[in-house]
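Have a look at the structure that comes next, please.
A single protein chain has been removed from this complex, and every other one stays in its place.
The letters A and B name the chains in turn, as written, and every chain counts its residues from 1.
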Amino acid sequence: MVVVLITVGLLIVPFGGFSEYFIRLLAIIFLWIGKTGCWNIISGFTGYIDFGAVGYYGIGSYVTALLMSKGHAPFLISILVSGVVSALIALPVGLPTLRLRGAYFGIATLAFAEAMKQIILEFDKTVGVNFFEGPHGITLPIGPKNEFFYYIGFGVMIIVIGIAYWIRRSKLGYALRAIHEAEHAAELSGVDTLRTKVKAYMISAFFLGLIGGVETYWLTYITPHMVFDLLITIQMVVMSLLGGIGTVFGPVVGASFLTIIYELLHRDFPYTYTIIVGFIIVVVVLLMPKGIIGTLQTKRVIQKTRPAE
Amino acid sequence: MLLFLQSLLNGILLGGIYASYSAGFSLIFGVMGVINLFHGEMVMLGAFLTYWVFTLFHIDPFLTIPLSIISLFIFGYLVQRFVINRVVEEPPMISYILTFGIHLIIAYTALWIWTADFRTVTTSYSGFNANIGGMIVPYARLATFGLALLVVVGLYILLYKSEVGRAIQATAQDKEMARLMGVNINRIYAITFGVGAAITGIAGSLISTYFIIFPQMGLPYTIIAFCVVVLGGMGYIPGALWGGLVLGVVQSLTATYLNAGLSGAFTFILLFMMLVVRPAGILGKGVVE
Partner (left out) sequence: MGLLEGRNLTKYFGALAAVNSVDFSVEKGEILGMIGPNGAGKSTLFNVIMGVYKPDRGEVVLKGRTVSGLKPHQICRMGIAKTSQIVQPFAQMSVLENVLVAGLYGRNLSLADATREAEEILELVDLGGLKEIASGSITVPRRRRLELARAIATGAEIILLDENMAGLNPTEIEEVLKLLRKIRNQGKTLIVVEHIMRVVMGISDRIIVLNYGEKIAEGTPSEVANDEKVIEAYLGEKVCFV
C-alpha cells in the first residue's frame, strides 16, 4: 500500500512545481538504483562479485552514442540495441570467467572492463579510422529536458527492481541462491550452474548497457574515461553492500543514501566523497556485512524461527 | 635490430621493478589468502616518503630506503593486525572488497593532502646514462634494477633461511599444523603483511627516482602486480620474477612497435587470458583458490 502511494507520488513529482535540481537529483537516484540493481542481480544473487560491470555500461553508452550521432537512430531503438549488444558481449566474457572461483572472477572482469576502455581509446589510432573518436569522445545532439529522463529513469528503475523481485521468487531465484550458498551441491542437485550464472550475467549486462545508453543521451558527450570509469563499478558495489547485497530492495536504500551524500559533498569536497565511500566499505564489511536491508531481514527471520525445536 | 634490443632491455629492466613490488603481493596472498587491493598505495607511500624526505631534507633517495622499510613495515603490520585480520578466515572476495575500500581511503586522502600534481625526484645523477653496445640505459635505472633483484632475492632468503621465514612458510602451507607447532598465527600474519608492505615500500622509493609520482598512481601498480603474480603463479615468490620479466618485455615491445596506449590494453587482455586459460601461472605453480 505504501509502495503504491510512493510510486504514484513519484510519478506526479515533475508536475508539482519542484525545482529542476530536485527533479534531476531524483532521476539520478533512479538510474543509480537501476545500475545497482543490475549489479546485484549477478553479484548479489550468485556471490560472484563483478568488478567489470562498468564495461557493459560503457559498451551501451558507445553503442547509443554511435547510433544516435552517426546513425541518426531514434532513442528507444538505440538503447535497446545497446542492451542487446552488451548482453551478447557478456556471453563470451561470462562463459569462461564464471567458471573461475570467486576472487579470480572479480579480477578477470576488472581486466575486461579496463581492456574495453583501452581498446576504445586506441582503436581509431591503431586501425586508422574515425569511428570511436578515441579520447576526444562523441557528442550527441541536445535532447529533451530533465523531465523526460526522470520518467525514463523511473521506468528503468521499476523494471530492474521488478525483475530482481520476480527472479527472487521464481525457479531461477532458487537456483541462484543455491549457487551462492553451495555451488557444488547445487550442481549435484541438477542445477546447471554455469548456464544459470551466465543467464544472470547477461540480464545484468543488458540493463547496464541500456542504462548506459540512456545516460549517454542525457549527458550528450562521452569519452572512454567517463563511461568506463572504475568508480562507477565501485559505487554500484558500495550501494549494494550498504543497502544489503543480494536483497531486492537493498539497491534502493543504498543508492538513494549514497547519491544524496554525493550531492551534498562533491562540489565542495570532491575527494571526501570517495574517502567516505572507502570508509563505508570498510565499516560494512567488518561490522554489517549484510547491509541495511539484509540485517533487518535476518532479525526478522531469527524472530520467526525462535520457537525452539 | 638495435631498436629491438633496446626495447627488450628496457622491458627487462622494467620487469625487474615489476617483480620487486609484486613479490609482496604474492607473499600476502600465499600466506593469508588475502588479495590486497591497496598494494599500489604502498608503492605510492614509499615513493612519496622518499620524495618528501628528498625535497625537505635533501637526502638521496637511495639512502631513504631503510626509512621506507621501517615505516611501511609498521604501517602494514598495524593495518593487518587491526583491520585485515578480521577477515582472513573469510573467502578471498571479502578481503578483496575490504582492501579496495582501504585503497580508496588512502589514495583519496593522499590526493586531498598532496593534490594531484605530478612530482619527480631529480637527483644530480638523474641524467647520466650508460652506453651498453649502443643501447642507452640511465645509471639510475640500472641501480634500481639491481636493487630490485636484491629485494626479490632478499625475500627468498628471508623465507628459506630464517626462523621467521620458516614460520611464515609453515603458516602458508598448513595453518593448523603450524598452530600446533606453537606458531602464533596472528603474529605471523601481521609480520608477513608488514614484510610485504616493507618490500613494496622499497620498490616505491626506487620508483620515485625515475617515474613520475602522484597520489592516484597506486591502482595501476596494483593491477600490474596482479598481472605479474597471475603470470608467475599466485603465492609462488620466484614466479614474481618470471611474471615481472614477461610482462615488462611484453609491455615494452608493444609500446615500441604498436603504441603506448595499446600496451595497457595488452596487459589487461593478457591478464584475462591467463585467468581463463591458465590461472595457475605460466609455470603452473600458483595457488588456484
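Please note the rule applied: a residue touches a chain if its C-beta (ideal position, glycine included) is under 8 Å from a C-beta of that chain, and two chains touch if they have at least 3 such contacts.
The structure displayed is predicted, hence computed values, not measured ones.
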item: Touched by the hidden chain, restricted to displayed chains; value: A
item: Touch criterion as defined above, residue of A:193, A:216, A:233 or A:274 at the omitted chain; value: A:193
item: Touching residues (missing chain, whole complex) on chain A; value: 170-171, 174-175, 177-178, 181-182, 184-193, 301, 304-305, 309
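Criterion: only the chains that are shown with their structure count from here on.
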item: Centre-of-Cα separation between chain B and chain A, whole angstrom; value: 32
item: Residues of chain B that touch chain A when the two form their complex; value: 35, 83, 86-87, 91-94, 96-98, 100-106, 108-109, 111-112, 219, 223, 226, 230, 258-259, 261-262, 264-265, 268-269, 271-272, 275-276, 279, 288-289
item: Partner chain B, residues of chain A touching it in the complex; value: 47, 49, 96-97, 100-104, 106-108, 110-112, 114-115, 118-119, 121-122, 125-126, 230, 234, 237, 241, 271-272, 274-275, 277-282, 285-286, 289
